[in-house]
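After this line comes chain A, so read on.
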Amino acid sequence: MAEAIVFWTLAVLILGLGILVISARSAVHSVLFLVVNFLLVAVLYVTLSAEFVAVIQVLVYAGGIVVLYLFVVMLVNLKKAPERYADPRRVPWSGTLLAGAVLAEVVVIGFYSALSDDGARSAGGGLGADTPFADCGAGSLVSCNTEQLGWVLYTSYLIPFELASMLLLVAMIGAIVLAKRHW
Partner candidate 1 sequence: MSNDSSLLSLILFTPLVGALVLLFVPKRQEDAIRWIANITVAVGFLVSLPLWFRYDSANPDFQFVERLPWIPSIGAEYFLGVDGFSVLLILLTTLMGVIAVLSSWTAIQMRVKEYYIFLLMLQTGMIGAFVSLDFLLFFLFWEVMLVPMYFLIGIWGSDNRLYSAIKFFLFTLVGSVVMLLGILAVYFYNHSVTGVYTFDVTQFHQLSIPADMQWWIFLAFFLGFAVKVPMFPFHTWLPDAHTDAPTAGSVILAAVLLKMGTYGFIRFSLPILPEGTAAFVPLVAALSIIGIVYGALVAMAQRDWKRLVAYSSVSHMGMVMLGMFALTPVGITGSIVQQLNHGISTGALFLIVGIVYERRHTRLISEYGGLSKIMPVYAAVFLVMTMSSIGLPTLNGFIGEILILQGVFVVQKTWAFFAASGIVLGAAYMLWLYQRTMFGTVDNPKNENLPDLTMREFVTFVPLLVLAVWIGLYPKPFLDRLETSVDKVMMRVDSDYTPRFAVVVDGGAPAGVAAGAPVAIEAPVRGGGR
Partner candidate 2 sequence: MLEITPLHYSLLSAALFMIGVIGVLVRRNVIIIFMSIELILNAVNINLIALSDQLQDLAGQVFVVFVIAVAAAEAAVGLGIIIAFYRNKETVNIDEIQIMRW
């Protein structure tokens, strides 16, 4: 019951904010809506027992990325309003319609496969998950989840993890290279 209430409120808010993000007149507003959206998503994660991810969500997104966006918006929005010129060869509504259509399809598929109690999963060799949740009796859920995740990340997923670090390095250097005015 409580779960349902939480879910519906969160769902409505998330979607609503999402719509606001893409429909807000000024970029600044949509950035702010985005922050809120992210925070709510983080909350959703908590309800789904992914506390660690929720934390990063807050730190990285709300803390890092969005601020970055804010800077850039400030940087570029000083001059003329960006959306003055609209190219005639592009019909926005068609985009909306198409997206809607795809969404409809996805929904149909979702219901369909949910009702036909989802062959794949019942067939599921996958269900015996590689990295199952361990149940940690005492101690906060957060630390527990974090501990497990860290363990997995540094053993099985070490290599992708290292690669991710390279990826971030690339991004850093790239950002510098691109943003610097001269060599």
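How these were chosen: all candidates are chains of the complex that A comes from, given by their letters.
Quick notes
Going forward, a residue touches a chain if its C-beta (ideal position, glycine included) is under 8 Å from a C-beta of that chain, and two chains touch if they have at least 3 such contacts; residues count from 1.
Source: prediction; values computed, not measured.
Every option in 1 or 2 belongs to this complex, yet chain A touches just one of them, candidate 2. If you check the complex, the residues on chain A that touch candidate 2 are 1, 3-4, 7, 11, 14-15, 18-19, 21-22, 24, 27, 30-31, 34, 37-38, 41, 44-45, 48-50, 52-53, 56-57, 60-61, 64-65, 68-69, 71-73, 75-76, 79-80, 82-87, 90, 92, 95-96, 98-100, 102-103, 106-107, 110-111, 114, 126-127, 129-133, 145, 148-149, 152-153, 157, 160, 164, 167-168, 170-172, 174-179, 181.
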